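A single protein chain has been omitted from the complex, and every remaining protein chain is retained in its original position.
A, B and C label the chains in the order they appear, each numbered from 1.
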């Protein structure tokens, strides 16, 4: 497919929102203006593309959004986009606006949509990794992951205060469906007694052993981090199992939940999102498409979307080992 | 009972921990040193008093604790202290150390213990209101309440980011057994669509009406604050009821839980705790006992413990009215 | 002057901005809508009133401003408003829009303007205390003060980390022209070695004594809080004087400056601003004018503007005493 000059860029956010999405949108818009391109905001992800919820963005739309959590373009799931008819409708709406380049910010599902759309209609599309789960290849970290880790750690710091005051055991469940990135970072960063992640099964007996070892060292205040999608079950489930072994131990559960999705992005996420927003626009101008822009070792790298979403990024074995050494 | 010169003060924290307890302990110790008194830390509340877990405190014990959440003296429940034998044992331990004045930092249960102990053994005791629930009379605010409100609001700000991005309805449960103080402040402070508190029953139909009115004004992103002990049930229970009326609405629940108990105390709580710690020591020196020190209108006030714990402090009707006006 | 029914309210912010001003504006607008009144935003304070920078506000103007620092109506100084001609022009602009009630949010200068304007043209005006300085009577605290104290304390906590690591003496200058409220709270709240406020002259020799006493107790890491307008000079000036007495001591100065004016308002300031915004609108509807709405002991109180600005609110002698006891 020959690359035509990009003149009008459409930008959307899709899937679960992540802190830094606004910073990415802002960078797309600012960079487009820098090169005298027009930008159209596609609201509510693919759903808005189908329903023609598309508006041209100007400078005032992106004033003071860099530092805000969430996405001002909003996000939504779209069943209709999964149908050929839905995608056709979406394509016609883009055509109507003259949009000839697309920036899709989101997780694997969102990027899959971009890939499909490009395949079917040839609209050049670049994906940006926007998800707190950090489960995309082709980038050291995804937009939102660092903020989510910090939110988790700040919450766990508070929980440790009360765990320590009462010599309690707390199970804290953090987000991360099928991936333990937030959990392992939170575990190392908050001196957790143990960290349970989907990638590694830890039998309840091993956890009991760990707690008993700590009890002998007079460490009665314990925080155990549990990734939501863990093979060993969620925090509630595990706490019940542990309760059977340690019936006299004062055990509590906190599920951090959606507060991990929001909040003003950290420095890291703001800079990452800003760089990637610029890379998306410049990538489109250079004729790149069907790729995801990421940052590896502080450099921008473009990876074919298919590879970014298919590869299985896993928690580093080494990080797991470090977490274990530091928790004993 | 004649007041003897206080020479050795015992200080303890009891009940649920609250941010600012450490600041209060520090103020007690520093003020005692200022007047050349000795201070003994009684660890794990009344339980430590019975088990003689009592150690003299010096300057280094209170270095860098002012800004820490929790209580370095730890807290615990004590079934034994509820028995006359337990209290006798506790009294003998205090005697052994020569402790002739007591500062008890905690909620209503903890202050009741101090009152009882004074009645039975004549040990002068002053209580300080340390609880995030704000449910004690004789003080504008209890130590820890302001921090808990700020923790709740910061978490809800984050949740609003994601609620807005997805046009969702979130039920956020905040702490406050039997009292809606945190809830009403969080409700006003976070632009909640509604606030459900124990003091006021709100039928689910009224809540549905409120949400429908907002829906007509295109306000689809909603946060509803629920106090844990509310007459209308907890957040989970209410969310299920609402789901029946609004089956297509994307509804989520977050229970903030124990993170509201921890964290570095706010400016307000640090200053309040510091003032009250000084007032406790000076009050004992002036022969006051069986009272709780509080701050009303920026002035220290001593209230008989019996009155401080019996009175029913309720959320101001006026605050509830303001919350309603601002949420429509 | 007979009170006419209020139908159109003008709202402005003036003077130095303070966190919570946006929350107050929002509450004014929401409350006005609740009573079916119109609201006009007067941009850039009295300057915008003269230049007719006045626009009707609607619901979307106040979406997501509650939690933002600063003021979206902006603020500015106006030399022209000090002239009768300027005020006449301003009055005519209000007339043109049919504005028959005014809410002025700001410090003493701003409230003085409201008072004058009412005297000259009979426009009912209610003032709200919006200043981080806390130097207005008729209210326990002004909007923005609590946030400024927390910002100061969080910054000082960080500075203490490095002071402790290097056993240094830090002079930290906080805001507070002519009033030591932020300083005294920051001093108590951050375990300062000393607090220098405008209301109390502390000779440099006394400060040296304090530092020497602490040095003997091996307390080499010291933070001294200095209010910017202090009689003893600013932080830089004092540090130079102290340097002469303690030439080998590693002394640093940090001037916190304008970061104390910004930031998301605390729970306290959000609730205070919200209550007062409602009180302003309801006060106008009840025929009140030339008064400032404040909160004393959790209740709304209206005080004649002349009294609110003339009275000299000073740091409590008692607070100063507490600060001293806790710093030795």
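The criterion applied here is as follows: a contact is a pair of C-beta atoms (placed from the backbone, for glycine too) under 8 Å apart; a residue touches a chain by one contact, two chains touch by 3 or more.
Predicted, not measured: the structure shown is a model, and the values here were computed from it.
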For the chain not depicted, the shown chains it touches: A, C
Chain not shown: contacting residue from A:87, A:261 or A:275: A:275
Which of C:160, C:200 or C:214 contacts the chain that the document leaves out: C:160
Identified contact with the non-displayed chain, of C:98, C:203 or C:257: C:257
Where the unshown chain meets subunit C, residue by residue: 13, 16-17, 19, 21, 68-71, 74-76, 151, 155, 157-162, 164-167, 170, 252-263
Contact footprint on subunit A, counting only the chain that is left out: 26-27, 30-31, 34, 59, 64, 66-67, 140, 146, 149-150, 152-153, 157, 164, 185-186, 188-191, 217, 264, 266-268, 270-271, 274-275, 278, 296-300, 316, 318-319, 322, 325-326, 328
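Just so we're on the same page, only the chains that are shown with their structure count from here on.
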Minimum number of chain-to-chain touching steps separating subunit A from subunit C: 2
Whole-Å gap between the CA centroids of subunit A and subunit C: 39
Approximate Å spacing (C-alpha centroids) for the pair subunit A, subunit B: 36
Distance from the mean Cα position of subunit C to that of subunit B, given in whole angstrom: 28
Junction residues of subunit C - those touching two or more other chains: none
